[in-house]
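The structure is given below, and queries will be raised subsequently.
Note that one protein chain of the assembly has been removed; the remaining protein chains are unaltered in position.
On to chain A.
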Amino acid sequence: MNFQNMILTLQQFWSEQNCIIVQPYDVEKGAGTLNPMTFLRSIGPEPWNVAYVEPSRRPADGRYGENPNRLYQHHQYQVIMKPSPDNIQEIYLKSLKKLGIHAEDHDIRFVEDNWEHPALGAWGLGWEVWLDGMEITQFTYFQQVGGIDMNPVAVEITYGLERLASNIQDKENVFDLEWVKGVKYGDVFLQPEYEHSKYTFEISDTKMLFTLFNMYEEEAKKSLEQNLVFPAYDYVLKCSHTFNLLDARGAISVTERTGYITRVRNLSRLCASTYLQERERLGFPLLKDEGVSSNE
């Protein structure tokens, strides 16, 4: 199955599980979890089922397109279901079957892996799912997001699409994966991989990035003063990406690191609590909407 069909298959499958399918969010981020469709929407009592592809940027993982497994930007397929359904593991395994992975021909295991994102004040318990020894999915029951206890609990499923594809297509180099017939992954992404790596490690203007971080932080604070959560959160994401660029450049010492993470965490906590407060003010509209919570 080619990469594109994998995405289409997952979109179809999770749509049938009553997830709304949204599009990738248009601000740079390191993981699908940071998308407001996950970070903000998993907070509070409202039911929420969503699925989307998320191109995720990890500047420090950039390898100029020379490493067969590491990428500046990879693709996650992200699913959030709140409250977590009782048969969520079975649903997930069914999705693998749709991708042509027949469990009886492989070794599929749920290996303990507890997820934590300090800058988001978020953590959860769960597993990494192993397919013949390869980690293909992160499976997490959120316990806290933005420092807020989950009630009800949302489950997050994050497929690593490149890894999954390398097993499905039996390829050793990510750039050899077939996107669609006649077009390889490398045809689409090799040049940006090289350029982003070069920019990140050699060209980026550290001074400008530090300035941007401060500006973004200020703007987030200003928006939060007006209870404008979504714009504020966009600037938190920009802070986070700017930090990642600086970190990858080696511009942030170990001591400073903790300070920057704390700044991002304080902002994201404030976004989380403001979001909850704003939803409450609106009367938690989705609690009444049977359309979204039809799996209840």
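Structure notes:
Heads up, the rule we're going with is that a contact is a pair of C-beta atoms (placed from the backbone, for glycine too) under 8 Å apart; a residue touches a chain by one contact, two chains touch by 3 or more; residues count from 1.
As a working rule, contacts and distances are computed from a predicted model.
A single chain of the complex does not appear, and UniProt lists its protein name as "Glycine--tRNA ligase beta subunit", one of "NADH-quinone oxidoreductase subunit F", "Tripartite tricarboxylate transporter substrate binding protein", "Simple sugar transport system permease protein" or "Glycine--tRNA ligase beta subunit". Set against the missing chain, the residues A:Leu10, A:Val50, A:Met150 or A:Leu270 yield one that touches it, A:Met150.
Residue A:Val111 is the one among A:Leu8, A:Val111 or A:Met208 that touches the chain not shown. Touching residues on chain A toward the chain that is not drawn are 67-69, 83-86, 89, 93, 103-112, 114, 124-125, 127, 131-134, 141, 143, 150-153, 155, 166-167, 170, 172, 253-255.
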